[in-house]
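The complex appears here minus one protein chain, its other protein chains still in place.
For chain A:
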Amino acid sequence: MIELNGVCKTFKVAKRNAGFREAAKSLFKREYTLINALSDVSFKIGDGETVGYIGPNGAGKSSTIKVMCGVLVPDSGECVIDGLVPWRKRKEHVRRIGAVFGQRSQLWWDVPVIDSLELIRDIYSVGEAEYKRTLSELVELLDIKDIIKTPARQLSLGQRMRCEIAASLIHSPKTLFLDEPTIGLDAVSKLAVRKFIKSINKSRGTTVILTTHDMQDIEAITDRIILIGRGRILLDGPLYELKGKGSEGKTIVIEYSGGGLPEIEGLTAVEDSGSHAKIAVDTALISVSEAIAAISSSVEIIDLSVSGQTVEELVASLYREFRI
């Protein structure tokens, strides 16, 4: 159970204009600007939930994650995770959480991955039997059997990320924080990582909190979205609800020959070249099947595809809506 209540955090950032004179001046007198990284952030996350924490760069995602990990102390507000305030009981708290930062490695660079995993086992004092069980499970699910004897620096990004995830789960944490876990990965690795996260959530009931810019991650892994912008929570709800909100329009793309497109209320030709057309369907006025029937009765359809608004477009429209 994660509870944040009115968490605020302000950073003081030194500002300085360009140029040597300004640089010299800043040695003696500095001007600061205050940045509200988090203002009044509140949410509750229950055990076993999968939450996508999204927002544009600089919105306060990382700051919130840092607060929840106990690395950052907020100016005001409460944060209680499973009965503990993260920064007050750091050691107890971090035993129960795992964290993967896509951009930073936690493996020892020059030694085989398995050595890192063993040291992590000792750091968290995981028992030998439990370690063996967890390890064999992770190795199989993440398919890293052949690579754990390789030094981390020689691994590809996708291989390394799978090892990073294994490393953060050795101590069987209750909550897993993932900060852009699929950044820079190829399609195959992305799919593998997503599948794994989903399965660990199902089998162990691990709470997963994920920040990402990849909306397919969100679709594949999370059930709930929290949207943050300029340090404020703008939206919080189940993914399907959000999707319902956005998908009032569908788009039909057709290749056709002969005749002209029908002119019916609810159908708008966004593009039409005479043989290829993109038609927006307002599903409040006309259903997709009715639209297709109407189109096929007036033209010869060669090829057809229907698409709803993608999560990507949805989020982009949300960003626009909230002007963040």
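Observations
Assume contacts are C-beta pairs under 8 Å (C-beta built on N, C-alpha and C of every residue); 3 or more make two chains touch, one makes a residue touch a chain; residues count from 1.
Definition applied: contacts and distances are computed from a predicted model.
Among the names given as "ABC-2 family transporter protein", "Sulfate adenylyltransferase subunit 2", "SRPBCC family protein" or "(2Fe-2S)-binding protein", UniProt records the absent chain under the name "ABC-2 family transporter protein".
When you scan A:50, A:63, A:134 or A:222 for touch with the missing chain, the hit is A:63.
In the complete complex, the hidden chain is touched by one of A:1, A:71, A:253 or A:316, namely A:71. Which of A:11, A:43 or A:319 touches the hidden chain is settled by the complete complex: it is A:11.
For the chain missing from the display, the contacting residue among A:31, A:47, A:78 or A:92 is A:92, taking the whole complex into account. Listed for chain A, the residues touching the missing chain in the whole complex are 11-12, 63, 66, 69-73, 75, 87, 90-92, 94-95, 97, 99, 101, 104, 106, 108-111, 115-116, 119, 122-124, 151.
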